[in-house]
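Every protein chain of the complex appears in place save one, which is left out.
Labels A, B, C and D are assigned to the chains in the order they are written; within every chain, residues are numbered from 1.
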Amino acid sequence: MFEAIAFYLFSFLTIAMFYITVTTSQALYALSALAAGMIFISAFFFILGADFLGAVQIVVYSGAVMALYAFGMMFFDTTRDVKEKKGNKYLITGLATLAAILVVVIVSAPLIGENISAYYPMTEGAGNTQEIGMVLFTKYLVPFELAAVMLLVAMISGIVLAGKKMDLSLTLMSDREIIEMREEKNKKVLL
Amino acid sequence: MLDNILSILVFFPAIAAIFGFAVAKDSIRAYGVAVAFIEFALSLLLWFSFDSSVSGMQFMEMVPLVPAFGINYILGVDGISLFIVILASFFTMIGIASLGETKNVKNMIISLLFLQMTMAGVFVALDAIVFYVFWELSLVPMLYIIGAWGGPLRIYASVKFFLYTFTGSLIMLVGMLFMAYFYYQATGTWSFAFLEWYRLILPETFQLWLFGAFFIGFAIKVPMFPFHTWLPYAHGQAPTIGSVILAAILLKMGTYAFIRLSLPMFPDASVFFMFPIAIIAIIMIIYTAMVAYAQEDIKQVVAYSSISHMGVIILGTFALNVEGITGSIFLMIAHGVVSGALFLLVGVIYDRRHTKMMAEFGGLASVMPRYATIFGIMLMASVGLPLTINFVGEFLSLLGFYQQSHILTLLAGIAIIVGAIYMLSAYKKMFFGEVTNEENRNLPDVNKRELVALVPLVLITVWLGVYPKPLLDPISNSVKSVVQLMHDKAISEEAKTRIPNLMDGVTRVKETN
Amino acid sequence: MEIGLNHYLVLSTILFSIGLVGVMRRKNLLMLFFATEILLNSVNISFAAISHFYGDLTGQMFAFFVIAIAASEVAVGLGLLIVWHKRHNAIDLDLMSTMKG
Amino acid sequence: MELLLYTALFAPLVGSLFAALFGASPKTLVTGVVTSLLLGVSLVASTILLIFVITSGQFVHVEMMTWITAGDLYIPFGFIVDQISVTMMMVVTLVSTVVHVYAIGYMDHDKGFNRFFSWLSAFVFSMMVLVMSDNFAGLFIGWEGVGLCSWGLIGFWYQKESATWAANEAFIMNRIADLGMLIGIFLIYWNTGTLQYHEAFAAMPALENATLVWIGIFLFVGAMGKSAQFPLHTWLADAMEGPTPVSALIHAATMVTAGVYLVIRSHELYALIPNVGLFIASLGAFVAIFAASMALVNRDIKRVIAYSTLSQLGYMFVAAGLGAYWVALFHLMAHAFFKALLFLGAGNVMHAMDSELDPFKMGGLGKKMKVTMIMMTLASVALAGIYPFAGFFSKDLILEAAFVEQHYIIYTVLLVTAGLTAFYSFRIIALIFHGEERYKLFGFHPHEAYKFMLVAMSPLLLLAIIAGSFKLSYFEMVTNLLPAIEYHIHHPLTYWVITLGTQLFVIAAIFFAYKKYMSKSVKVPDGTSAMEKSFFYKLLINQYYIPRFYEEYLVKPYRELSCVFWKHVDQKVVDATVDGIANVIYITGENSREMQSGNLSTMLKWMVAGLVALLSLAVVFGLATRHSDKIMLILSGLGV
Partner (left out) sequence: MLEPVNVSLESLNLMTLAPMLIPIIGALLILIIDIFKSDLDKTLYVMISIIFLLMDLGAIAQTAGIFNESGTIMGVFDVMLIDGLAILAQLIIVGASLLFIPLALTHSRFHEFSYSEFFALFLFMLGGFQFMVATDNLILIFVGLETSSLALYTLIAMHNRDKAFEAAVKYFTMGALAAGFFSFGAMVFYALTGSIEINQIATVLTENGFADMGFVLVGTTFLLGAIGFKLSLVPFHTWAPDVYEGSSAATAGFMSIVPKIALFVVAMRMFEFLIHSGVVWLEIILYIVVVVTMTAANIWALVQNDVKRMLAYSSISHAGFVMAAVLIGTTQSNSALFLYWILFSFTNLGAFSMLWISRQKHLPLHQSSDHSYNKFAGMVQTAPVAATIMGLFMLSLAGIPPFALFWGKLYMISSAVSGGYTVLALIMALNSAIAGYYYLKLIVFMFMRDPVINKDGHVFVSNATHPLRTIIGFAAVGTIFAFVAINPVLEFITALVFKSGY
């Protein structure tokens, strides 16, 4: 019973938050609603016994991601109202609703092959975090390491793109300009 | 050397063409002529060492190419292909020799040499894929020749030529792949070799479909009505040399392919489609002849006349007997010589006046008597006068088809009437009457360079008209084996009766007696 | 009234659709990125739910990696936006249609 | 003998090629002389061959080389000199030699002198091939060859629009007939397996009658073209645009008789199918009177003679059709002599009159051109069939044959035609040579032709007079080959009544013509006289409106249809379809490239739309499989 109440409550909240995120014209509202929605989602994780995931959700999303977005928002100065040139509203809602209905129709059907044996079953008595650690560092070691590489890539990308290196475009400068620039730089170093 | 003569024949011009890049611009013409002459001499050597009494393939060569997929480089020549190969090298030679002042002459000659490679390749290839390679590749130099040296609509014409034929041959390719697949199913190995395919007896429905696929490819190339409309543009816009080679050789690829592929592989389908194709052929003959009559441009007249003649060739092919097929092969050569010569002749006047409109001319007979004479001879050859080369082919083709259908042959025979109508009226417009246009008054007659190209053609026209035997014997020999193969392979009763059995040893005369 | 797997799946789908709406209607790129976050998050709910109902950890693993991916995307996405914003002082995607056809 | 045969055959070719060498250069007398000499050689060779054939009764048969072989088909260049061909050879070489010599004078001032002789000799060669060939294919070579030379010679004065037009007309009309001939040849080959005369004819009796009928008809269609039988006759009159020697040689003596020759050559075939023979005879009779009627009013001397030729060809076909092959051949020969003479005479007149052809503008020329007048008069007498001239023997025989075979209608028609022939022949004689000297009104200064031309004509004159006396020996010779049917009216009284009656009728016609056209009241017609306004006159002068019919209902529609085919069908339907397909593809691209608006939002929408579309399909498919039995039920209910 508790579970049901919690489910519906959080469902309502997440849906509402995300709805606000995609409809409001205030970037700040959207950001706040998104952050709230993320936190509500972590509630689901806790309900479902995925404690570790819930924690990660709060830390990564509400912490890191939202902070990044907030920074971005300030940078872009989007506190002012964003003009949303309204495209074809009906098309958008139509497509989305249709997608939702179609998927819901199919997904709400009971899964026939539900008696599925778990490949990586949860162990009785072990904490969620432990279990996850166990699987993550055996079976999912390679993806985990690759994810690390991915984050490295993301980091490099972020630095390259947002950093000074992109300020001057060598692509658009003529070869002569590039040489002059180099010489100037060398001079500076010498000085 | 004789063992590899076909490969040499095919690749010599290409290699020479590559070396040609290094030759200086002002000497390239001599180089081109020399190469083409050597090529022609090689093809003659091929003829002299060819054994006319053998009906099968000679000078066979085989190199595995993609054995995993049954693709092998197989070449061979028999009576059916021999003379077209010679014709191709001959026309390349003539063409280069007669080349007038041309911009970028180097590119032109190199293209021509490449074209020669593809033409030789198509006619000696005995593997479907090798055949297809050369078949398609021949489009490229031609595209360039039309597109770069042609008239005002050249780009439209060349692209149309390319795409139209390309589309058709892609469908043919699908047919070839099907054929290989059926062969694979029957034998468990992949093969694209014609001689292997000949051995495959297909059920009739398959034959019909495959015949259809091949037909589209060939029919566009020939070109058969209603797929012919690229041809007038291509001819109309092409430079003289392009038209010459297009008419003399490239069109023959389609009809040659019918004989090499469609007939022996699908005898039942050939019989099944005989009448529809004959009707198309008749439409080609009469309809295009009428269209030719309506033309105002002399080159278009010749272009449409080509289509009309190709109709006769098709008809002869689908006579499915030795006389008809022999005739159609001979007519291919004949038409090559004659239409090639006619296009050269049109080129002569175009070089002088830069127009091809017949209304611009008139009375040329008195200004350029030698030109008028040669044109007249070729015109008479074109309308199929006996003792000219065309007659032999036309006569045999029609004679052959007469065995299959009387009434259709009668209709097809209208060719000799309508052919005379457009040709004579064109000749009249150009050469007869008073000289009305002042610009024509002082035109120089054909010069030496042009004569070098034209006189041999005239001689061939007459020689082969009077004494076609050296060609007819080998052709007929090979055709006999094709017809016999068709008869043996035929499944349906109708096909068995339609295709004569030559092994009876009893000729028709004896039957009747 | 038991909450079954299907409930979660439906919820997930609805959230996903909301995400789709956002993706389609947002013209502000930053807010568009919000919507893509919604997409990924909605799926995570399902993964956790399936994991829960099957007693299998794989789902949680997947969700974990999805979070990592989402985080990386934010980094790159913001980087791109910053570059664009530096040049154009705007992040409206309607301005971004020099290439078409 | 073989050497002689080759000499006879190839001498003209050599001459022609020799002349052709000088074709483009200005007049060189030598070409004319050389070609004439070579023809003389040919004539001599033919004569020796004739004597040989007569004396030995054997054939000379050679096979020079193979021409076409393919499959079972075997066609050699084979030549045969037998009684039929040797007759023809004599006629051809004789007339052509005369014409050549004559033409040296006639073409004296022509720029195309050399070209003319080249063509003319080439014609003779073709004609020799035609008559000497031992197979149908060889015949066809000659057949087409004479057609070609005829084209070149009719259109010899190519600057003249009418000449080239007539040349093309002749060629094309002949081609129509040639198609029939070709089909006939095909039929022979597929039914007998050979094209050699003797083998083919030997095989024919074994064939079905229907087949033979078809062969007969198609071959005759070929003959109709060459011999200008109705309805393919119009070209002959128009062919008079050519130089007069050409008309004499080709369009009177030789080429036009090729059709008759063909029928005679195929007598073994036609003997098997008498019905076709009767048809030929009927058509011949019709053409005889039909052509004669047109000759009555024509105001062009050459055309009159041409119609006369046509009419006489009708006679020959009557004979051939009725099985009197030797008679036909005999008339062919006799006719060749006097008709050629007539033409050459007309040539003299034209020469004198600066190519004027209207006899009404002449008159009284007899004083200036006595020899010509005599020659033409005698030739006309021969033509009219007055005893003892050549025409009497040959033509009378035909009438007798018709009578004996009891084809009285044909007989009557021929009889009337004989009268008409006499009338129109002497109409022009009278108009040209007698009566008022009307030419003075038009400022002509007529003069007699060169002497040597007249001398050259003299052998023809001689033969026109005496050819009839060879009748018996001739009969003996050709009946070695042809059925020897003698046509005698057994009842002597009937014989005499008919013969004399005919003669009287003809003479009456001659007198009538003289009376009518020698009078001083003859004026150049100006379209005002009552006769000229009469329906019949108009009908005749317009050649029964047949040329106009052809022009209006065949030539024009053909031209228009051609234009329609080109401009509308070929360009607007066939080609437009091809381009249309290409354009549709291109325009689809052009219109749908808007899809790629470059707007990110749109792109995202497309992605979602694609997803939704796939999902919808999934649902449809899912439902369909789940309810497939029900769907089948509904479909079956709908009758699918």
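By definition in this document, contacts are C-beta pairs under 8 Å (C-beta built on N, C-alpha and C of every residue); 3 or more make two chains touch, one makes a residue touch a chain.
Owing to the predicted nature of the structure, the values given are computational and were not obtained by experimental measurement.
S.K.: The chain left out here touches which displayed chains?
M.R.: Looking at the complete complex, the unshown chain comes into contact with A, B, C, D.
S.K.: Which residue among B:Ser7, B:Ser52, B:Thr102 or B:Thr167 touches the omitted chain?
M.R.: Once the missing chain is taken into account, the touching residue is B:Thr167.
S.K.: Among B:Ala148, B:Leu200, B:Leu451 or B:Leu502, single out the residue that touches the unshown chain.
M.R.: Considering the complete complex, B:Ala148 is the one touching the chain left out.
S.K.: So that we can see where the missing chain sits, which residues of subunit D does it touch?
M.R.: Residues of subunit D in contact with the hidden chain: 582, 585-586, 588-590, 592-593, 595-596, 598, 600, 602-604, 606-611, 613-615, 617-618, 621-622, 625.
S.K.: For subunit C, which residues lie in contact with the unshown chain of the complex?
M.R.: Touching the missing chain: residues 5, 9, 12, 16, 19, 23, 29, 32-33, 36, 39-40, 43, 46-47, 50, 54, 56, 58-59, 61-62, 65-66, 68-69, 72-73, 76-77, 79-81, 83-84, 87-88, 93, 96-101.
S.K.: Which parts of subunit B face the unshown chain closely enough to count as touching?
M.R.: 64-69, 107, 129, 132-133, 136-137, 139-140, 143-144, 147-148, 154-155, 158-159, 162-163, 166-167, 170-171, 173-174, 177-178, 180-181, 184
One rule holds in what follows: only the chains that are shown with their structure count from here on.
S.K.: Higher C-beta contact count, A-C or C-D?
M.R.: When C-D is set beside A-C, the one with more contacts is A-C.
S.K.: Using mean CA coordinates as chain centres, what's the gap between subunit B and subunit C in Å?
M.R.: That gives a centre separation of 65 Å.
S.K.: When the C-alpha atoms of subunit C and subunit D are each averaged to a single point, how far apart are the two points in Å?
M.R.: The answer is 94 Å.
S.K.: With chain centres defined as C-alpha means, what is the inter-centre distance between subunit A and subunit D in Å?
M.R.: So the centre of subunit A lies 98 Å away from the centre of subunit D.
S.K.: On subunit C, where are the residues touching two or more other chains?
M.R.: Only 20, 24-27, 94 qualify.
S.K.: If I count partner chains per residue in subunit D, which residues reach a count of at least 2?
M.R.: Within subunit D, residues 601, 605, 608 contact more than one other chain.
S.K.: Got a list of which chains touch which?
M.R.: A-C, A-D, B-D, C-D
S.K.: For the complex, give me every residue of subunit C touching subunit D.
M.R.: 20, 23-27, 93-94, 96-101
S.K.: Taking the complex as given, what residues does subunit D use to touch subunit C?
M.R.: Checking each residue of subunit D against subunit C gives 593, 596-601, 604-605, 608.
S.K.: What residues of subunit D sit close enough to touch subunit B in their complex?
M.R.: Residue list for subunit D touching subunit B: 23-24, 65-73, 137, 140-141, 143-145, 148, 151, 155, 158-159, 161, 164-165, 167-168, 171-172, 175-176, 178-179, 182-183, 185-187, 189-194, 203, 206-207, 558-559, 561-563, 565-567, 569-570, 574-575, 577-578, 582.
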